[in-house]
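Here the complex is missing one protein chain, while the rest keep their positions.
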Amino acid sequence: MGNHTISPRQFMYLVILFTVGSSILIIPTPTAAMAKQDAWLSVLLPVSAGTLIIWFLSTFGRQLENKTFVEAAIFAFGNWFGRLLSFFYLSFIFILGALVLRNIGDFMTTQIMPDTPLQFTHILFLLVVIFGARQGLEVIGRSSEIFIPWIFLLLFFLFFSISPQINLDNLQPILGGGIKPILSSSLTYLGTPLLEMVIFLMVFPYVKEKKKAGRAWILGALIGGLILTLVTLFSVLVMGSDLTALNAYPSYELAKKINLAGFLEGVEIIVAIIWMLTIFFKLVIIYFACSLGTANFLNMEDYRPLLLPTGMGMVVLSIVAYPDVAYFEAFLGETWFLYALTHGMLLPLIIWAGFMIKRAHTESS
Amino acid sequence: MRHPLAPHGYVKWTLVWVVMVLTLTGCWSSRELDELGVAVAIGVDKDEDDRYVLSVQIINPSEVASDAPTTRPPVTLYTTTGDTLFQAFRNMTTHSPRKVYVSQLRMVVLGPEIVNEGVTPALDLLYRNHEFRPTFFVTVARDASVSDILSTLTPYERIPAKKLMDSLIDTEENLGITKSVTIDNLIADVRSNGKEAVLPGILMEGDAATGTSTTNVEKVDAPTKLSIDGLSIFRGDQLVGWLKEEESQGYNYATGTVQSTIETFACDNPGTLSVEILRSNASMDAQLRSGKPTITIRVEVEGNVGEVDCVIDLSDDDKMKDINKKTEEVIEKKINAAINVTQEEYASDIFGFGNVIHRNHPAYWKQIKYDWKSHFSELEVKTDVKVKIRRKGKSTQPLQSEG
Amino acid sequence: MWAIIAILIVAGAIFFMEVPKLKKKKQIKDMWYVIILLALATAATLYESTGMETPNPLDFIQSVYAPIRSWFQN
Partner (left out) sequence: MTDKDKQTNELDDSAPHALFSRVEKNIAYIETALGNSTDLVIRHIQLNKTKCAVLFIDGLVDKHTVQNFLMEALMLEMPKRRVSVTTLYNTIKDASLPIGELEEVKQFKDLFSRLLSGETLLLLDEETSALAASTKGWRDRGVQETNSESVIRGPKEAFTETLRTNTALVRRKIKDPKLRIDGKVIGRVTQTEIAVIYVDGLADESVVEEVHSRLDAIDIDGVLESGYLEEYIEDAHFSPFPTVYYSERPDAIAGGLLEGKVAIITDGTPNVLLVPALFVNFLQSSEDYYQRYDIGTFIRLLRLLSFCVALFMPSLYIAFTTFHQEMIPPSLLISLAAQREGVPFPAFVEALLMEFTFEILREAGVRLPKAVGSAVSIVGALVLGESAVQAGLVSPAMVIVVALTAISSFVFPSYNMAIPIRMLRFLFMILAATFGLYGIILGLIALIIHMCSLKSFGSPYMSPFAPLTTKDQKDVLVRFPHWGLFSRPSTQAKNNQGRTSHSSRGGQS
């Protein structure tokens, strides 16, 4: 499908952006609500556990050689059952895409432009995403190389300029509530970026140097996880766990508190820019994976014609997906982890098993 | 090479046009600068009918920015009422010709009624609404109505809210008798079990009526003045009392927020000696002995000899040690006074001893968390102040000599 | 009303952007897939724009996972 191949480094950048995107909005609040001052631990802990998941996914990806996940499912389980499994996978991606889109829309209409209708915010964002996805993976990878330094620079600026307001007391007592709330709140992180990584199995075939790419995947997830840990850590350090949990968008509130030398104020828009960039890349990957998967599913030559119709559907779903923010919080807290677990872990395991058996079978015969 | 008219190009430009049309359909959230009433201070109180009274001090930009002196005041005050604060805000539109814009808000003044009744309902809006940034200060109007304070014009600094903010920060930094509190600090303290809130007070001297007129600022010594005054003590979200100046200082020493101040004490010989405090550091610890917590406050202070109005041999090391010790005593006395008054009179843990216990002994804290108020009054607190006087200023000896 | 017109215009624009291209490339099967998907998406959008209660897949997911969740929590 065209000449889109990306280098392991570009792939790593995409993984970082994917990990940070939208999780940076979602993670701090529920973790601080549950794990209180240990919220950062409940992000750091699953980052290490996530290495295992990604190791499995990347090994699987290497064994797939140049097949995408959907192609592998069809190869392993045949035209009908394989397609059924792929359908679950694709619907997972599609729903995730709609939720991510809604995340940025919610954020924008809550914090920055309350009078702008949600639909238009979504449509504009999605148009740019479609534009990006249409250019293919190669261009997405290259533009990630342009943006990554800026994201790091802005993050550094955020951390640096908020550091005078750190209060170390906010972190104590460490492990004051025991390990249990940390474990249960770490499910949020597992569910939100980590298990979603299965989407990269649609991208992985297009990465050059598979061995290096596997390492880049793990490294990218680690760096992304570290950024999220830092964001959570700083939120708690500056605002305390109570206010972090109270805020819908703690990292944005964090940036609002920046006041350097009395004149550098009101720079919270910097955080909004980080979010928009990371969420953009997350969505573009999701979108690419979704339409490419659908094209594979339907045996189409090119995924590009699918982009616009899919976009229409995604805008609708993003609007109807939840009536209010409370519904989303409940969904995220209660169901999402299980949903992500079945699609992000169970499904690849099944297909991996089927794929290995089938491959051994075809090789022997 | 792709053909010039490959479909790719069509799509790209169609997208561009869709975006253009989409964007041209509306500018939903935009507000022109000249449509904004930039609010710098907000006053919240309640009237006799238990309705919220909202006063908003709005900048009159052309007056503030212009070089030519005018007779119109630099700020305007609008006051509305409403069943909720939000409603009062919306009622503002009937008074103010412009949309009230609060992102540049510097100060919120809470009225006597509302602080006695409980501030949480008022704080909710101030924290929930996206336009409010969490950097403005919250203060309490002391013995004056909120609208009187906010309608007082200040000399020298044209915007009264800015004057209030500046003097609040200056008083905090140079005198240590007050403490600036931003909205998120206040909310965190009000919501926390192990710490109670304090808020600085604003005092109005002089006649309220003269303060509102520009004649107030035309005199060299403005008849009506605003000043920052001490700290108020909260229990939960209600005001329960005020700290005296010295107690406020003691409070700031204990929490380590003193940046610079003056301590004065009597010499052995008649006269006084003042020490300029340059920096201070405080830490609190909780020890658990036989199931009873003890708090130790350690304060480290560094300073200079500031003013000597008595006869003393400053070249004598023992004398310097003596000054150290005396300063320590003065500071310790202030801290203890603050602790005593909060423990005995108000039963309000403004020092955050509860949080200290939580940090050091989480398990114990869990047992007493909900019963903390009663425990607080019996809490044993030790103070340990260390003062280091480093320098004596330009003169080596006092001007007064024994001869 | 305006919403419906706008949706139809957008759907029409997408149709004319994608379908003739595929037809020219003789990818007839792909063309039909695109038309079907576009029709589905347009229908969903129209349905949503009329303000009727649109079925929400998240409700469905929640109901499917409800038993597992209660088992998981115990």
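Lettered A, B and C in written order, each chain numbered from 1.
Here is the rule we go by: a contact is a pair of C-beta atoms (placed from the backbone, for glycine too) under 8 Å apart; a residue touches a chain by one contact, two chains touch by 3 or more.
Quick caveat, the model's predicted, so the values are computed rather than measured.
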- prompt: If you put the missing chain back into the full complex, which of the shown chains would it touch?
  reply: A, B
Selected from A:F280, A:F297, A:Y322 or A:W336 as touching the chain missing from the view: A:F280
Field: Residue in contact with the excluded chain [from A:W40, A:Y89 or A:F125]
entry: A:F125
Field: Selected residue (touches chain absent from view) among A:V139, A:I166 or A:A248
entry: A:V139
Task: Consider the whole complex, including the chain that is not shown, and state which of A:M108, A:V203 or A:C290 touches that chain.
output: A:M108
- request: Considering the whole complex rather than only what is displayed, give the residues of chain A touching the chain that is not shown.
  value: 7, 9-10, 108, 112-113, 116, 121, 124-125, 128, 131-132, 135-136, 139-147, 263, 265-267, 269, 272-273, 276-277, 280
- line: Listed in rising order, the chain B residues that touch the chain left out are 1-2, 4, 8-9, 12-13, 16, 19-20, 23-34, 36, 38, 40, 59, 61-62, 64-66, 101, 103-104, 106, 131, 133, 162
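Methods note: only the chains that are shown with their structure count from here on.
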- line: Distance in whole angstrom between the CA centres of chain B and chain C is 54
Task: Let me have the rounded angstrom distance from the C-alpha centre of chain A over to the C-alpha centre of chain B, please.
output: 40
Statement: Residues in chain B with touches to at least two other chains are numbered 11, 18
Chain A, residues touching no fewer than two other chains: none
Sites on chain A touched by chain B in the complex: 110-117, 120, 123-124, 127, 130-131, 134, 169, 172-173, 176-177, 239-240, 242-243, 246, 253, 256-257, 259, 265-266, 268
Message: Touching residues of chain B toward chain A in the complex: what are they?
response: 11-12, 15, 18-19, 22-23, 25-26, 28-29, 103, 127, 130, 133-135, 184, 187-188, 191-192, 355, 358-360, 362
Query: chain A touches which residues of chain C in the complex?
result: 10-11, 14, 17-19, 21-22, 25, 27, 29-30, 33-34, 37-38, 40-42, 44-45, 48, 54, 56-58, 61-62, 65, 68-69, 72
